[in-house]
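What you see is the complex with one protein chain gone and the rest in place.
Which chain is which? They are A and B, in the order written, and residues in each are numbered from 1.
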Amino acid sequence: MIQTKTQRVIGYVVLILFLVAIILPFYWMVVTSFKPNTDITAYPPSLVPKHWTLIHYATAFGHFSFGMYIRNSVIVAVSTTFFVLLFASMAGFAIARLPIRAKTPMLIALLIISVFPPIAVITPLYMLLRTIGWLNSYQALIVPYTAFNLPFAIWILRNYFLQVPGALFEAAKIDGATVFQTFYRIFVPLTKPGLFAAAVFTFVAAWTEFFMALVFNSANQMRTIPVGIALFSGQFNVPYGEIFAGSVISIVPIVILVVIFRKWIVSGLTSGAVKG
Amino acid sequence: MRGIKKTAAIAGSVLMVSGLVAGCGSGNSTGNQTSSQNTTSTKTSSSGVVDFSHASGTIVWAAPPITTGTDLRTALIKQFEKEYPNIHVQLQSQNSNTDTNKASLTTTIGGGSATPDVYLGDVVWPAQFANSQLAMPLNNVLPKDFWSRFSNGLVSGATYKGQIYAAPFFVDSSFLFYRKDLLKKAGLPVPTSWEQVQQEASQLQKSGLVKYGFVWQGASYEGLTCDFTEFLADAGGQVLDSSGKPQLDSAQANKALAFLRGLITSGVSPAAEDTFQEPQAEDVFVQGNAAFMRNWSYSWNDSQSATNSKVVGKVGVTVLPKFGGGAGYSTIGGWDLYVNPHTKNLPAALAFINWMTGTEAQSIMAKQFSEIPANASVAADPSIQSTSPVFKAASQTHYVSRPSQSPNYAQISQAIYTNVNAALAGSDSISDALKKAQQRIESVQSSAGGGL
Partner (left out) sequence: MQTVPAQSASIARRQSLEKTDRNAGYRMLLPAAIVIAAVTLFPIVYSIFMSLNNISLTTNGFTEQFVGLANYGILVKSGEFWHSVWFTVYYAVVTVLVELVLGMLIALAINNVERLKNVSLVIMLIPWSLITVVSAQMWDYIYNGVYGVLNYLLQALHVIGAPVTWLGSPTSAVIAMMVADIWKTTPFVVIILLSGLQMISQEYYEAAYIDGANRWQTFWNVTFPLLRGSIALAGLFRILQAFGVFDLPFVLTSGGPGTATESLAMLGEQVLFGRLHFGTGSAIAVSTVILVLAVCLVFLSAFKSMVKGETA
């Protein structure tokens, strides 16, 4: 981007201000997770822990088998993300680029599905899963998560496939490529930013979903992180230390994911690769 | 006698119930008077009572965490399995948020699942759960003398239209917690009336001994219905009169609510009192920032644990007072054991309930976990009473129950706590808030249902 020095400075200042605003509440969460209980509710609060403790992390792993919740969440979220990306990229491409009929009704139907309140569908879905004997299994979460995250992923990928110039599609066909080859050799690499966005949103949605996980997988060995963390609370107490410790740990995989795939979204594309 | 009734029930139940219920509006409960004795699940003797002495197999018990620290649930299961080696109990840990817990039970059992076989449920659920057939009536399957083990009033709280839907497990009772060190320093007696609580609290605050005077639960949630019901009873009023009509526009209700609002405006209770649930109130108290607190029995253990509390050894507990002096009222709280009507192992479920409400389990619960036992003989046992000051206070407590005998209790309670909370927040006047609550309850009672 062509810009002057002042513009660049303004850009940095704006960005840093936003980043600070975003990080502060989270800083408070991290700090609290290292404070003993009596300090957590003390006033005035200490902005840096006076007494550091790892007790909340120890409780999360020792008392609540948090390791098992992490394993389950990883399996469910990774599988969901994989299936969603696979199916949604194909479907998004078809809707964006191929002469299929009834595109608008399709897109509206997808919108309706993703807007339908989960609380309303959870009871019939439970009966369905119980009938086919899927309760307390990974697929009890992976399949519904895939289905409910597909609409958004299709929408977002369709949007990016539309931005790839149509000339590329025609050129590939003249070269004798099949539709599917055109799709995965030309379009998929060019829409990496969109794939990244779809992947992150799907992963996070599967990673944080609570109600289905609570109801469909009630056995302790099948619990996921959000349900596990909710079990930290007692009827009359909210153990901020343990809840925040668990949440800090639950952020780590997402950070790793972003670090691995960051190139897909920032400066991943050589300039001019996409021509209008 | 019982045999005849039972036969009739079996003949009629499964087919009749669905026909009847389908024919009437939801919320209109006339369809449920026929017993819904589950006929598919178990071998019953001719009297209907299930012999569970040779029960075996696996059952699932759904229960939210009861205590912090060592888990009461697993401790009891371990002991039970030792004595009933043929029965294996699997714990399904439920969410401790009562709404979430209820939603997952409703989905599971309403969806026809056979597990959990037994679940721990709130004492205010029987009417609604009976009405929606989420709980199995237990009076026919358990012997008559089973029910005599419970403290007075508990079984009637679990009864709806002549059927008993749950076995009481433990009682939650509320108390006045106070800072005995501060009272001593200021030379003040333990208060015996609400007026005195306010006056002493204010005096302790003015002398700089403590930041806040009195903390309780004022947020917009079920707990506020409990608190308000108590203050209302202490003022001589009631939510519903004996004919079931709401009495929230009464002078007593005005007095109770004016007192609560006055606690906030006078600074005796923190300005944030209208956002307090139990944890927030306790946080302030165990930090040493409040002289008095209204809270449930669990708070005694919390206030005496050095990892959570800065007031260990400085706390006293007594019965809640009343307006004008004397022992006041505590709401009946606590948890019951319910049986899933779809259970495939009723004998084992009943064996478990029988043991859990028996003297051994109830003693473990009282002695090691300071929960108030539902079993009367355990509650009266002097060796147990001496283990916690809470038990002594509990034996002197008067109880008032919430109007949970209506299947629409959830809406009645919401009418109370949302409007009372609006008055506490100052966004509604006291008399307007009570009028609105009154009208809302009237409309809930008169409407044919629909839930709005």
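Details
FYI, a contact is a pair of C-beta atoms (placed from the backbone, for glycine too) under 8 Å apart; a residue touches a chain by one contact, two chains touch by 3 or more.
Just so it is clear, the model here is predicted, and its values are computed rather than measured.
Across the entire complex, contacts from the unshown chain go to A, B. Touch with the chain that is not drawn comes from one residue among B:139, B:331, B:421 or B:438, which is B:421. Residues 1-3, 7-8, 11-12, 14-16, 18-19, 21-23, 25-26, 28-29, 32, 41-45, 47, 83, 86-88, 90-91, 93-95, 98-101, 108, 110-125, 127-128, 143-144, 146-148, 150-152, 154-156, 159-160, 162-164, 178-180, 183, 191, 193-194, 196-197, 200-201, 204, 207-208, 210, 225-226, 229-230, 238, 240, 243-244, 246-247, 250-251, 254-255, 258-259, 262, 265-269, 271-276 are the ones on subunit A that touch the missing chain. The chain not shown here touches subunit B at positions 14, 17-18, 21-27, 31, 36, 38, 99, 102-103, 106-107, 110-112, 128, 131-134, 212, 219-221, 270-272, 274-275, 280, 283-284, 287, 289, 341-342, 408, 410-411, 414, 418-419, 421-422, 424-428, 449-452.
The working rule: only the chains that are shown with their structure count from here on.
Inter-chain spacing, taken between the CA centroids of subunit A and subunit B, is 39 Å. Subunit B meets subunit A in the complex at residues 62, 64-68, 90-93, 95-98, 100, 103-104, 106-108, 110-113, 115-116, 278-279, 282-284, 286-287, 289, 295-296, 298-299, 302, 307-310. By the touch rule above, subunit A contacts subunit B in their complex via residues 36-38, 41-43, 119, 122-123, 126-127, 130, 135, 211, 214-215, 218-220, 227, 230-231, 233-239.
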